[in-house]
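Complex shown without one protein chain; remaining protein chains in place.
After this line comes chain A, so read on.
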């Protein structure tokens, strides 16, 4: 197991180097001159040149690149110009916000989608199958920002059930002491139930938005994969042997149907990180997606590079976890690996 993890991590190194080079070049190829942008509205040519010098943008590209990689090696991602903060600190502060939201969205989605998919597969053509079809089609055809805005309009503006879409906490609460960066967990550790409640109520709408979006692929994949497994020989054998319906479905069919679902989950997770950008915008969520977009709009190189690099590392880790999960669910994969 450990050798496999080590091997996988080794394979990841070339791709990370590639990511570093490509993001560096791509951000430089972006239209827009950061020096002109940050010199402010009343800047003269000289003022812009002064800024360019301060930012080190007057140096040749190759020198800039070596400086950048050298800084990276020392754990320094550079400074964001739009927010004025070190990128590493910002990502560290913002990643938990995005992760908490994405994970909660995914958990909600899985809790609805998998039972829905299994039920639809065991009763094809029934009302629950149709319900599954309608929900998933609706979910996947609604753009996230639209779902988000509708939810805000209905539950905050019209009904007043939900708190103001002002980020992770109500304005008058302060964040719980930092342990994991996940407010729900931190609030529980601090036994501060009022903050927990506030954080949770802020999370419900954005998490629901993400869940609606991700329902479709998970539910459809569960249904398709369950149908295939249910039609296979070993399930027929199990049924013929007189095993109870639940044992057949849960122990035999479901476990075997999980592999493609897990693959889909990892893909959905990466989708969600992308979709997050829009959800974060709508809900003023201080996450990593809105951070990257802001930076991109103002040709702020350092955060964009930092963001892409962090995402690349996360994907490598995510894929690793998925591979290990395969092994846990299906021993055959372990042998082949």
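Side notes on the structure shown:
The definition used in the following text is that a contact is a pair of C-beta atoms (placed from the backbone, for glycine too) under 8 Å apart; a residue touches a chain by one contact, two chains touch by 3 or more; residues count from 1.
Here is the rule we go by: contacts and distances are computed from a predicted model.
Comparing "Pyruvate dehydrogenase E1 component subunit alpha", "Cytochrome d ubiquinol oxidase subunit II", "ABC transporter substrate-binding protein" or "RNA polymerase sigma factor, sigma-70 family" against the UniProt entry of the hidden chain yields the protein name "ABC transporter substrate-binding protein". Which of A:7, A:28 or A:197 touches the hidden chain is settled by the complete complex: it is A:197. Within the whole complex, the absent chain has one touching residue among A:51, A:106, A:226 or A:258, and that is A:51. Against the chain not displayed here, chain A makes contact via residues 30-34, 36-45, 47-48, 50-51, 54-55, 80-85, 90, 93, 149, 152-153, 156-161, 163-167, 171-172, 194, 197-198, 281-284, 286, 290-291, 294, 297-299.
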